[in-house]
Each structure stands twice: as C-alpha cells, then as structure tokens.
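Removed from the display is one protein chain of the complex; every other protein chain stays in position.
Letters are used for the chains, namely A and B, taken in the order the chains are written, and counting of residues starts over at 1 for each.
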C-alpha cells in the first residue's frame, strides 16, 4: 500500500534525517572553531603560543581596571575572568562605551612574553535583559542585583514590577 | 557617551524604506495583475 505520495514523504524524511545527522556531527566536530572566543580557563589550560592572535572573552574582573594616560591615548590594564581563571589584559586606545567592571568583553590580540594579553581591539558584549534605568536602580537598591556581579535575577521577579516614581 | 542617534535613525530608516517599498511594489503588481485579468476575460 505504498502510494507515490507516501514514498516521497518517506524519502524526504530519510533525507532530512541523514542531512541533520551530517550537519549535527559536523558542527559537533568543529564546535571549538565555531566558538567566537576562548574563555580564560581555556587560555590557561591550552597556553596559546606567544604572538598567536586569538580572541579572549569573559567578564571584566571587578576591581582590576587601571587606566593610565601617556600623552593623548589611554592605556588600560584589566583582568578578564570566567569565574574560574583570570587573564591579565593590556589595551591602548579608547574603550567602547559599554566597557565597565562586570561587563562581558571580547578582546582580540595575543599573549605577550610577560604573560599579559596584548589586545589590539576590545569589543563589548551586552546583556540580553532589557529594562529602564529606574527598574535597574530599584533592583540595585533592594539588593537584588548588582550588574557588576552577573546577570539579573529571574525575569518574572522584575519584568512587571512598578517603575520607581520620584525618589 | 558617543551619539547613538545616527545609528538608530539609520536602522529605522532602512526598515521603513523597505516596508514602504515592498508594500508599494506588491500593491502595484496586485492591481496590475487584476486589471490585466479583467481585460483578458473581456476579450
């Protein structure tokens, strides 16, 4: 009782399964190269060769940002962490607006002989939670969230809370 | 803080221009197709 329609349907399903399996296996095999950046832990365990260009991603460790001005251009020293390891970074130039302690960043550069990551470019990663400034302030004042120390709490606890009026 | 409004205006501008252009082209094609069909049916 195999009508042409049924046969074609099974054929499409079989092709779909094969293709999905092939793509899935390929993605799994290449998953490390599909990653846009290495985390500090991966940098510590893999020891990329000095001078080899790669991207380092993580969070700007709280209390490590030091900026010194030499002439016109600022040089900033900070550490990038993923909570388990930290890599010191040096960058000369103007940082993006969103750069702050606790901010996710991706730095492009290479490790120097001094064990410091010399960044040629720093990109800022931003969060996926959207809220007005007032709501963020209220959460901060209530001690429920400090943007320096990670993402906001469970969305249902704030996405409909009343906006702070006056102060 | 850098002025972000040129970027915001650009993004909204591109979107609005696309929507107007796509809707306009679709409406024009729809009307032309209807008119031509009517003409052909009267033939």
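Keep this in mind: contacts are C-beta pairs under 8 Å (C-beta built on N, C-alpha and C of every residue); 3 or more make two chains touch, one makes a residue touch a chain.
The rule is short, and it goes like this: contacts and distances are computed from a predicted model.
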Hey, which one's the missing chain according to UniProt: "SH3-like domain-containing protein", "Heme exporter protein C", "ABC transporter ATP-binding protein" or "YeeE/YedE family protein"? "Heme exporter protein C"
Touch assignment to the omitted chain, from A:83, A:132 or A:150, lands on A:132
Residues of chain A touching the missing chain are 5, 8-9, 12, 15-16, 19-20, 23, 27, 31, 34-39, 57, 96-98, 106, 121-136, 147, 152, 154-156, 158-160, 163
I need the residue numbers on chain B that touch the omitted chain, in ascending order. 1-2, 4-5, 7-8, 10-12, 14-16, 18-19, 22-23, 26-27, 29-30, 32-34, 36-37, 39-41, 43
